[in-house]
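Complex shown without one protein chain; remaining protein chains in place.
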Amino acid sequence: MATETTGAADKAVQRAFAGKTTTENGSSSIHLPLEHVDVGGGALSATVAPPSEGDAGLDHDTLREMYEYVALARALDERMWQLNRAGKAAFIVSGQGHEGAQVGAAFALERGKDFLLPYYRDLAFSLAFGLTAENVMMAALARADDPTSGGRQMPGHYGSRKFNIISGSSPVSTQVPHATGTAYAAKVRGTGQVSITCFGEGGASKGDVHEACNFAGIHKLPVIFFCENNRYAISVPIERQMAIDNVADRAVGYGFPGVIVDGTDVLAVYQVVKDAADRARRGEGPTLVEAKLYRFQPHTSDDDDRAYRDPEEVKAWRDHDPLLRFAQRLLDVGAVDEDSLAGIKDKVRSDVDAATDVAEAAPLPDSATFDHHVYAAQ
Amino acid sequence: MATETTGAADKAVQRAFAGKTTTENGSSSIHLPLEHVDVGGGALSATVAPPSEGDAGLDHDTLREMYEYVALARALDERMWQLNRAGKAAFIVSGQGHEGAQVGAAFALERGKDFLLPYYRDLAFSLAFGLTAENVMMAALARADDPTSGGRQMPGHYGSRKFNIISGSSPVSTQVPHATGTAYAAKVRGTGQVSITCFGEGGASKGDVHEACNFAGIHKLPVIFFCENNRYAISVPIERQMAIDNVADRAVGYGFPGVIVDGTDVLAVYQVVKDAADRARRGEGPTLVEAKLYRFQPHTSDDDDRAYRDPEEVKAWRDHDPLLRFAQRLLDVGAVDEDSLAGIKDKVRSDVDAATDVAEAAPLPDSATFDHHVYAAQ
Amino acid sequence: MVETLERTTDAKPMNGVADGGDSTNMTFIEAINTTLRDEMRADERVVILGEDVGPRGGVFRVTAGLIEEFGEDRVIDTPLAESGIIGTAIGMAINGLRPIAEIQFMDFIHSALDQILNEAARLRYRSNNDFSCPMVIRVPFGGGVHGALYHSQSIEAMFVHTPGIKVVAPATPADARGLLHSAIHDGDPVLFLEHKKMYRSIKGEVPAGDYEAPLGKARIVQEGADVTVVTYGMMVHESQRAIGEVAKETGASIELIDLRSLKPLDTETILNSVKKTGKAVVVTEANGLCSVASEVAATIGEQAFAWLDGPVTRVAAPDVPAMPFSPPLEHAFMIDAEKIGVALRKLLDF
Partner (left out) sequence: MVETLERTTDAKPMNGVADGGDSTNMTFIEAINTTLRDEMRADERVVILGEDVGPRGGVFRVTAGLIEEFGEDRVIDTPLAESGIIGTAIGMAINGLRPIAEIQFMDFIHSALDQILNEAARLRYRSNNDFSCPMVIRVPFGGGVHGALYHSQSIEAMFVHTPGIKVVAPATPADARGLLHSAIHDGDPVLFLEHKKMYRSIKGEVPAGDYEAPLGKARIVQEGADVTVVTYGMMVHESQRAIGEVAKETGASIELIDLRSLKPLDTETILNSVKKTGKAVVVTEANGLCSVASEVAATIGEQAFAWLDGPVTRVAAPDVPAMPFSPPLEHAFMIDAEKIGVALRKLLDF
């Protein structure tokens, strides 16, 4: 429920925006999900990716594996909320709604070789890159053996040298130039690695994104800038974040392509990121991919989203839940039937249960270690 | 003379760039001046302004006044170099080559009302906004009564509350968000003021420009972002600064127009900035204007440009000297004849002589004042 | 050689002046929220900008209700861009507004340091007093709330180090109101630090009406004869707890100074106290190296040497990158009454 304000409505937010109803004074609006993808009414320099069709050339095993990651991320996320509400997890940041885009992107990359520089919503991405449910629960409960940070970081700040997931901080978008750097090293060292870095449409407003894209464009680096545009930065709606409709329309300013894709269409994202990774590996440089999607939950467990968005809007987007859409697609192409789908759900649930049990039983860090690893050991 | 390097030539710099000869390995190049304006071979989202014609609707008095500012800026600049070489001025930053664009832009604004947020090359702009030759010389020689900073800033850092020239710092592009702020205040206070802020194409790489443009676009603020693209940031050529040809092509990413103009064509710049100011005053928001021009001198008196650019290139651009082009235009439209032109030159020279004399005779600051004005006086 | 900054001190009576007699008991956050509202009512030049300050009322809800009363032009939900927020606020200040910028957490202020330290703080000086930059930067800071490395930082020393900006850190609701009032009315940029753990946990009487606490004046929380504790922010409350215990245990008479203003620093009050007690413990929850505690300790050592009966002792966070998330690690890092008590006992025994 956007708050009514007495201030003069800013005309800037009143521009035509397909699929958005604008109230009389322009300050209250509802962002509706769209069939395919909403690119607004403005000038468009980015490409709009087509919806995916069928199995996108992937075999059924792979499709099922992808689905399992989407489902696992969702189930872990839901469990973390439960643990939070039960007072067992101090803080939760939720990726619900983003999982499809993340898994689609992850499967387009060479996991084990390529680099992921995630942001806090990239639970599904991190799982697809190698973290296990148990790893994630250990992090959520800040256990000593949490392999992502030893309980040092807030939940959602995943990292793993083993899986090439670069540990990120909380200040948004600081990871974006890091990806330019890992890509530069990959290029001059000839490793063939692609780097992908994720950020929100809010994070896209930071100067670091500009500086990183510019540098990467000049050197045609093998990097993919992956914007998960969920239309809000905490409470700030996209109309207050930028005067344009599509973050991807900025790519032209750095000399590389921007692509807009429906972020609730797993296989469409897969295809777009696959193309971008191929381009990168061919030495043709970066791509800015913008996945349009929605966050189903409040920003974090500390947030109350009713202050800034209409529950009707959330409801409308839930009808485009990537988890449900992807399940339907798998049924459509015959990769699963209702039984095997139920089987996957059971497996996921038991994975989450097991992970929760292990993490709950695991010890907290030893307080004496709090000052370890500030500098390299001598 | 670009240095030959043994490193692999970066393919990124080899893209087609009209008017630029590229050597075999792509790392050495010469930037030639172009008839009208060079916008490269890439995608173009900005508008290209047409060359000016005739008097552009300005009366002859105004044209002569404009010419006088261009000539005065040039003469002051040359004198400052002399003072520097004579050991009388410790440091000089030169605006030679930029004067035409600056004076064209200044005359498109309401001087005395609008805000100028300059950078260090904006000598001509600052003169047209109200600073006198004497003011400038007092600053160059860091005299006590230098009205721009009391001898505190390095030369080239002009400021004046009286003339609405906001004092800038040396870190590049920090002034750009300030212009967004003065424009925001003008908008909500209803003052009708336009803000113009200047920066180089190197400065355009800073995150602050991105953040400022984005903010200004959202609120449709009355601000003009004026990029003086002289193809070098100290020694770094434009191909190492960005993968695109035109800074103005970034405007689309902020929801407002970008316009490219020949910065050696005084009246073309005048017209473009006039249009931008009109737009701003009508409440239609910002414009990003990119003036293509060239710096004739080394970056500063501490620089030696032979390390990074071909004297042939400098020579070629000198044939497009805005001072000479504008003089010719005035002759063409009959605003001056050879005699009156010589008269202007004499007046300018005697202004500069007088200013130099006054400044040389003026006292240095009293050392006891060095700690004044850190905070407001109680 | 180190300037004491006394010349910037307002000549107002020491613990704040209220005009109008009433007072109300409220939380720290309520004191800030109501003061913002009152100042915006009183002066239409005052505008607020920051992330989520609008309909959300700020992530801590410090600005709750303001956009409803003052509208979108004066309560501005900005894009996610801290350097842009401060840079824009500077321009606003130059052109006649009185911006109050919110940086959501002090941990996110780094990308705005160029605009704060090189621009806002240096504008008056570089223009030889032609321009100035009256603005307030409100920043939640401090630890102990499971904020981990990036929602717990206290980096006020960087601002104190830099000429041209003032820094305040109230420890009570009354001082929050008084110092915020003074900050908004000051001619220079003021960094206004709000300890996030205090927002709802600290309550107190707040005078109504125009209430000022002058910038640059410390507050003597309690008088004592044997040792002086100098601190600010949340550590005032932890120190009070420590003092209570140590006093009960040892019978020592302990003076407590709440700096309130970190810059200008009230050297006079500090030195007068230490000249009386002969001993000082300086407490900060920030990393210790080159900290406000270092500055206060060095100043005492330099200017009250002859009066000292023991080493000026610092209690500060170690050289570790802010507290980790996990509670045992956070506890090990965080300065608290217990750690302060240890230092106090040791110094009393010297």
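As written, the chain order gives the labels A, B and C, with residue 1 at the start of each chain.
Going forward, contacts are C-beta pairs under 8 Å (C-beta built on N, C-alpha and C of every residue); 3 or more make two chains touch, one makes a residue touch a chain.
Small disclaimer: the values here were computed from a predicted structure and weren't measured.
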{"item": "Omitted chain's touching partners, listed by label", "value": "A, B, C"}
{"item": "Residue among B:Ser52, B:Ser94, B:Gln153 or B:Thr264 that touches the chain left out of view", "value": "B:Gln153"}
{"item": "From A:Ser52, A:Asn84 or A:Asn214, residue that would touch the chain that is not displayed", "value": "A:Asn214"}
{"item": "Residues of subunit A (touch criterion as defined above) contacting the omitted chain", "value": "115, 117, 146-150, 152-153, 157, 159-161, 166-167, 169, 171, 174, 176-186, 188-189, 191, 193, 195, 207-208, 210-212, 214-215, 218, 371-376, 378"}
{"item": "Those residues of subunit C which, in the complete complex, touch the missing chain", "value": "1-3, 5, 83, 107, 110-111, 113-114, 117-118, 121-122, 125-126, 149-150, 155, 157-158, 160-164, 263, 265, 286-295, 297-298, 300-303, 305-306, 308, 310-316, 318-322, 339, 343"}
{"item": "Contacts of subunit B with the absent chain, listed as residue ranges", "value": "2-10, 27, 90-91, 142-144, 149-155, 157, 169-172, 202-203, 205-208, 233-236, 240-242, 302-303, 307-308, 364-371, 374"}
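Heads up, the rule we're going with is that only the chains that are shown with their structure count from here on.
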{"item": "Centroid-based (C-alpha) most distant chain relative to subunit A", "value": "B"}
{"item": "Residues of subunit B touching at least two other chains", "value": "207-208, 210-211, 214, 218"}
{"item": "Contacts with 2+ other chains: residues of subunit C", "value": "73-74, 78-79, 81, 83-84, 111"}
